[in-house]
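All protein chains but one are shown at their positions in the complex.
Coming up: chain A.
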Amino acid sequence: MEKVKKKIGSFSFWNWVTASIIFRLILIYFPKNLNLSSRPEVSTPLTSFRRLAEGYWLKQSSMSPYAGSMYHGSPLLLSLLGPLTINRIEGQPNHLLYSLVSVIADVVSAMLIRATGQNLRLAYLRSLESLDLVKQIEVSEFLFSGDIAALIYLCNPFTIVACVGLSTSPIENMAVILCLYGACSRLIPLAAFGWVIATHLSLYPAILIIPVIFLLGCGPDSPPRKLFLQRHQQKEVLNQSKLPPRFSWGPVIHFAFWAFLWSVYVLVLCGISLKQFGGLWEMFKSTYGFILTVEDLSPNIGVLWYFFAEVFEFFRNFFLIVFHVNILFMILPLAIRLRHRPCYLAFVYVAICSMLKSYPSVGDSALYLGLLGWFVNELADMQFSLFLFCGYVGVSLLSPVMHNLWIWRGTGNANFYFATAMVYACLQIVLVVEGVSAMLNHDRKLRNLITGKPQDAKS
């Protein structure tokens, strides 16, 4: 019975994947009509395709790509994707090759998500087994979270829009997923490569080093050692072989070595491609500096642009510090509470970054929504999920309308659009907070099952 179910499941999985790819390809064929590449939701100053093309043009005319304040991406992206911005095939849409690259990046990310999800599920089942909880929790009802996550990632309208809108976020997302995949399947060089590239492309994934270290040190899903001991104290049998491994520093050092190697490699490549221009310092100034100082005040789905357009000049630096420190402040508490679930920790970090980053786009949301799919089993009893779903749908419908009213028709003003950005930020906050408490409650439930106490986890 289960086999049949699995077969049907996998069959429809591939169906859905093909459908989503075909849908993308159809959309690619009329990008002019959609004009997605200049939507503020899709193209931020960091991910915009037109800015990439401008950077490439400047470089081709033997000027520094960072001359002027148009391009703020990586020089490697310029050398890899730049030629695709001008290559044309007769009779085909202008940026077909580039779009195909985005589609491939999306599919690869989805496959990596699927593989990681399966990995995670196995690890979860193993840890349940080691706690002898297999009987209490109906494992047979467990969903294939890997498939679900991959499908969420592929069929999410946000992902599709970011892919068809020619932004560079599919590639940034792929780097993040590559990092997590590598860490989950213990391919340390791959994990290091993903982490270095993701950090190089958009700075924020740098904080993923903490979940990656936990992943490498303890494995993808290990129940708290304390819990395990507690369990076996009760039974008064201590099976050393079943004991979850202690934190092992070996892979972490290995990772650090590879990360160092890759970052030197990336920096050398950047240095070579920027040799005749301003060099690496200029690159850091106009990529990381641009991200950290929020220079561009053009509207996006975040809240910082309007805040910094309105805030008094002498408070600007103060608030820049406050907003960036807001991300950093949460790293430690989350790491302490969720250290036994490093993948979930990575998801929370990604979600927080995409909420608080200076130039958020829907591509970032697509990433964390996809990763959320990994935890469908654990987060089954999360609160407000319907409310959140409706909220996301509502905001993604209202936000373009408000943008249109403000920018194109001139009948609304900036506050209308800002209000939707605000609601969107609140929704993400609710998602993160509820997600974290649901996960903590799930752990409580497990502990209660072990200690045999009545369930009062929900409080």
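Assume contacts are C-beta pairs under 8 Å (C-beta built on N, C-alpha and C of every residue); 3 or more make two chains touch, one makes a residue touch a chain; residues count from 1.
As a convention for this text, contacts and distances are computed from a predicted model.
When the listed names "Probable cytosolic iron-sulfur protein assembly protein CIAO1", "E3 ubiquitin-protein ligase NRDP1", "GPI transamidase component PIG-T" or "LAME_0D09098g1_1" are checked against UniProt, the chain not shown comes out as "GPI transamidase component PIG-T".
Only one residue in the set A:Ala115, A:Val311 or A:Leu388 touches the chain that does not appear here, and it is A:Val311.
Residue in contact with the omitted chain (choice from A:Gly68, A:Pro83, A:Pro157 or A:Gly250): A:Gly68.
Chain A meets the missing chain through residues 38, 50, 53-54, 56-58, 61, 63, 67-70, 85, 295-299, 303, 305-314, 317-318, 321-323, 326, 329-330, 333-334, 337, 355-356, 406-408, 410, 413-415, 418, 422, 425-426, 429, 432-433, 436-437, 440, 444, 453, 456-457, 459.
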